[in-house]
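Every protein chain except one is present and positioned as in the full complex.
We just call them A, B and C in the order they show up, numbering each chain from 1.
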Amino acid sequence: MAFTLGSRLKLTLFGASHGELVGAILDGLPSGILIDKENMQKWLDLRRPAQSDITTQRKEQDLPEIVSGIVNGHTDGGPVTVIIRNTDAISNHYSDIKDNPRPGHADLTSFLKYGEYRNYAGGGFFSGRMTAPIVATGSICTDILSRNGILVNAWISSIGNIRTDKTSGSIFEAYGFKTRMPDNEADSKAHSYIRNLQSDGDSVGGIISVSVDKIPPGIGEPFFDSIESVFSHAIFSIPAVKGIEFGDGFAMSTMKGSEVQDRIQFRNNTFITTSNHNGGILGGISNGMPITLRVAVKPTSSIRKEVETVDLHTHEPVTLKIRGRHDPCIAIRALPVVQTMVSYCLLDIIMSSGNPVLISRIFNGNSKDAS
Amino acid sequence: MAFTLGSRLKLTLFGASHGELVGAILDGLPSGILIDKENMQKWLDLRRPAQSDITTQRKEQDLPEIVSGIVNGHTDGGPVTVIIRNTDAISNHYSDIKDNPRPGHADLTSFLKYGEYRNYAGGGFFSGRMTAPIVATGSICTDILSRNGILVNAWISSIGNIRTDKTSGSIFEAYGFKTRMPDNEADSKAHSYIRNLQSDGDSVGGIISVSVDKIPPGIGEPFFDSIESVFSHAIFSIPAVKGIEFGDGFAMSTMKGSEVQDRIQFRNNTFITTSNHNGGILGGISNGMPITLRVAVKPTSSIRKEVETVDLHTHEPVTLKIRGRHDPCIAIRALPVVQTMVSYCLLDIIMSSGNPVLISRIFNGNSKDAS
Amino acid sequence: MAFTLGSRLKLTLFGASHGELVGAILDGLPSGILIDKENMQKWLDLRRPAQSDITTQRKEQDLPEIVSGIVNGHTDGGPVTVIIRNTDAISNHYSDIKDNPRPGHADLTSFLKYGEYRNYAGGGFFSGRMTAPIVATGSICTDILSRNGILVNAWISSIGNIRTDKTSGSIFEAYGFKTRMPDNEADSKAHSYIRNLQSDGDSVGGIISVSVDKIPPGIGEPFFDSIESVFSHAIFSIPAVKGIEFGDGFAMSTMKGSEVQDRIQFRNNTFITTSNHNGGILGGISNGMPITLRVAVKPTSSIRKEVETVDLHTHEPVTLKIRGRHDPCIAIRALPVVQTMVSYCLLDIIMSSGNPVLISRIFNGNSKDAS
Partner (left out) sequence: MAFTLGSRLKLTLFGASHGELVGAILDGLPSGILIDKENMQKWLDLRRPAQSDITTQRKEQDLPEIVSGIVNGHTDGGPVTVIIRNTDAISNHYSDIKDNPRPGHADLTSFLKYGEYRNYAGGGFFSGRMTAPIVATGSICTDILSRNGILVNAWISSIGNIRTDKTSGSIFEAYGFKTRMPDNEADSKAHSYIRNLQSDGDSVGGIISVSVDKIPPGIGEPFFDSIESVFSHAIFSIPAVKGIEFGDGFAMSTMKGSEVQDRIQFRNNTFITTSNHNGGILGGISNGMPITLRVAVKPTSSIRKEVETVDLHTHEPVTLKIRGRHDPCIAIRALPVVQTMVSYCLLDIIMSSGNPVLISRIFNGNSKDAS
């Protein structure tokens, strides 16, 4: 269904951009897991609008309230519900778009599907604002994995045509860079580029790279619950994502079989491959090498330039000047969303594996005493 | 779960590569839908091994038997079960690989997950052979959509570095070309290239392009059941797929917002966009423009060259010469799998929409009299 | 999963008895359905504590806040979220039970499953208080069905050994009686009986009867989504329910085939049966006759008498005097829960049927103009 995801660990979203609140429910965690509210806030701050000169200036504090599922700072085994109140929704900016759909947004498709009673203010439940509670609940999953040494690293590897081959060696490293490209030169270049686009009222796309280290071998399922299937299902639900590839992805379509063989060896008591063209997944299942993926994010559709569109009722052409406050490169704020979403998916996959050794390991060291 | 997919229309796979049979169940169709067994056979023939000089020579007839769900040539409302017997499985070719995992295959991950009792012969239930029943049941969905004018066109747009911009204008057009590239020049070039790789015992990857025409506007769901989510979940379950993009996909990550605006107009009684960078989907929902996607397929992992690997039990390095009969470009045989899988997903999305007008329309004209 | 139910129309619960709030999300309704907040309040009032002299005196106002899913008083197609704040939770009454599980409650099983971090106050997420948001969201379903003439009637048919054969001819008729037995004599007798039990600090069980009139024929599914399966799954999740039977139910186990034949005739343009031993369902599917079921509710486990139990940590016997405010006959307050839950299940079944005529009919007449 549209707003519930997952197999053993369910994630349910609710709320809307310009309503009273947005929220998420994480159902399926065992009891006794330490919830680190400071870390949750930290992750929300990384996604928050108005963090820097190259993000939108909508001013949301994004303070999470955990209204159920916690006893003495630990999960109680029931649904963990997080709500985040909307405090800076300026709905009148959106009255323009009621009848004049913005290109690149869900305005037209929302009208086509829901008709007159659609929730259009601020994009309603199509809004990127719905990803705030994903980050809040996903941060819980990130913490659980991190306590086990499973690190979901992510960074921006390209903005427009500015690219870097550098990678992030820790979960938060990329956030030390304004553009989240973990490379001083590329970061500085991309920052200037974005500032210029901002002045122009334009925007640009980017690519988010993810590498999950220390992943247990043998998780995931064949066919319909392959790691790629589960990850892509979740990630394509994030607004503005238009492509996903694993390992060498699209580049593999141009290569020969002899060029992409990940040869298998046994070293330091474990199976490894001497290269990782397949991104740590074969037959839908992890082989213990890092899981690598790349996510294509389109340029923010809302730009300050005038745009021709149409009136939904008269069908006459109109010119629309989009007001509101927008991100010149939404990939930057999508980064923590992808990162925490991957954590959520991974934890669901581990829990769904039914592998008792693995499940036991993942939830050990999560209690108060152990932390 | 691993072998069941879908929301309103469930697809369940069973069997294994070198067992007695492979099969699929399609559960959820209303009664009275005409089943075209000749078309089912035609689709299976397009996926079948040994069709031409550039596909594997394993000789399977792939004759589908519909063992339930049909009364007088029409669906009876119960589960439609198709089985396909395995007739040319040569298991002794695979004794080599029992202890020596092939790179790029699921041999190692299968061992890591399932241990000694894994099904290794011919890749077991990880085998591409499992896609035969997907094609058989998916062909039913293709027929239902086609009877409504919804056309799931697909073709190969690149093999290695040989590309074409030509597209297929009908469901079967690409199959008139040996390499499925609907372009005489590219086809001929790619055919020679593949023949050479074959002599070398090597293989190559490719890209499958899909364009769904005459798609009803307003189908799909926001967030977790977006069209992209549902499609990618299903397509990444097909062996050898490593990437998916919608519309301009990864290229959008390099572009400016002002360059990718799909402007909205009203023409011939319907909303259209003047370009289709977004591939017919916004906010997870169709806008009525063609749904376009591209699927990256890796080169066949089994090549005839010797390869170093490891013994699963002694952990010593070994040299493996992979026997068996393999495809030099598996993208060619993956094409009808992707095409029928997209049809299946689309029909499930339409049925799950709950839109009575659309559901009514899609199943009209499917009865005997109407055909 | 524990807190999400349903196929096409998902119901998700969150919150806990003595936390900040309880809530529910109804996801899957089309846009444009009129939400009648007054009716929602009316249903909540029927379930509310402290309605009369024979219900618990916990004083909750049970004011529903619809925090998402509504635009101009109609559904917007997104998740409808209702929260109800807990205002009269007296947690200190429950400190006694932290280590001393009450018999008949989930205190021990909660400890066995969740351990030290369980949510014990007021029964946590096992509490009957979780049914308030079920009633709130279920009332929306009741309204939709009622606008189509589908009437989910329910009443109490027995309390202890006091029984009535009278039935309720309308949705709300039973609520005109203090004990919800629609029979002046039985009502008065049962009322006195309960008052006496109350003085004794004791409680009693009862049976809830449901009859759904004007049900469309041909809904439901064979086997695993039979009407009985869907209803019983939902109803057994309501605290204190211990049995369910359809039609003549357990009585049929004592009868001969010749005694329970529901003979088929065609009258007034429709198929009917001359009796209804099978309760309107055959093969899991409705035949158009009223769907009838009976639900056994056990006596409230919390009684004011002293009870021997055990200390969870020392394992020593202890004597517990249960404080708190409790219902002498919980069946009375369970009635609207069962009634609205049946409405929810029925609407999900209709929506899941995929029958376009039926879906179209059920949502017509639900818009503003029509109301």
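Here, a residue touches a chain if its C-beta (ideal position, glycine included) is under 8 Å from a C-beta of that chain, and two chains touch if they have at least 3 such contacts.
Remember, it's a predicted structure, so these values are computed and weren't measured experimentally.
Trainee: Give me the visible chains that the unshown chain touches, in label order.
Mentor: A, B, C
Trainee: Tell me which residue among C:54, C:174 or C:234 touches the hidden chain in the full complex.
Mentor: C:234
Trainee: Taking the full complex into account, find the residue in C:76, C:143 or C:248 that is in contact with the omitted chain.
Mentor: Checking each option in C:76, C:143 or C:248, the one touching the absent chain turns out to be C:248.
Trainee: Touching the absent chain in the whole complex: find that residue among C:57, C:109 or C:184.
Mentor: C:109
Trainee: Quickly run down the residues of chain C that touch the omitted chain.
Mentor: Here the touching residues of chain C are 1-5, 7, 13, 101, 103-106, 108-110, 112-113, 125-126, 130, 158, 160-161, 197, 202-207, 217-226, 228-230, 232-234, 236-237, 239, 241-250, 252-266, 271, 273, 277-279, 281-288, 296-303, 305, 307-310, 315, 317, 331.
Trainee: Which residues does chain A use to touch the chain missing from this display?
Mentor: Against the left-out chain, chain A lists 8, 28, 30, 78, 222, 351-352, 354, 356-357, 359-360, 363.
Trainee: At which residues does chain B meet the chain that is not included here?
Mentor: Contacting residues on chain B, toward the hidden partner: 1-4, 8, 10, 12-16, 19-21, 23, 25, 27-28, 30-32, 67-69, 71-72, 74-79, 81, 113-119, 124-125.
Keep this in mind: only the chains that are shown with their structure count from here on.
Trainee: Which chain has its C-alpha centre closest to the mean of all protein C-alpha atoms shown?
Mentor: A
Trainee: Based only on mean CA positions, could you tell me how far chain B sits from chain C in angstrom?
Mentor: Averaging C-alpha atoms per chain gives centres 45 Å apart.
Trainee: Report, in whole Å, the distance between the mean C-alpha point of chain A and the mean C-alpha point of chain C.
Mentor: 38
Trainee: Which integer distance in Å separates the CA centroid of chain A from that of chain B?
Mentor: About 27 Å, centre to centre.
Trainee: Among the residues of chain A, pick out those that touch two or more other chains and give their numbers.
Mentor: Residues 1-4, 13, 113, 125.
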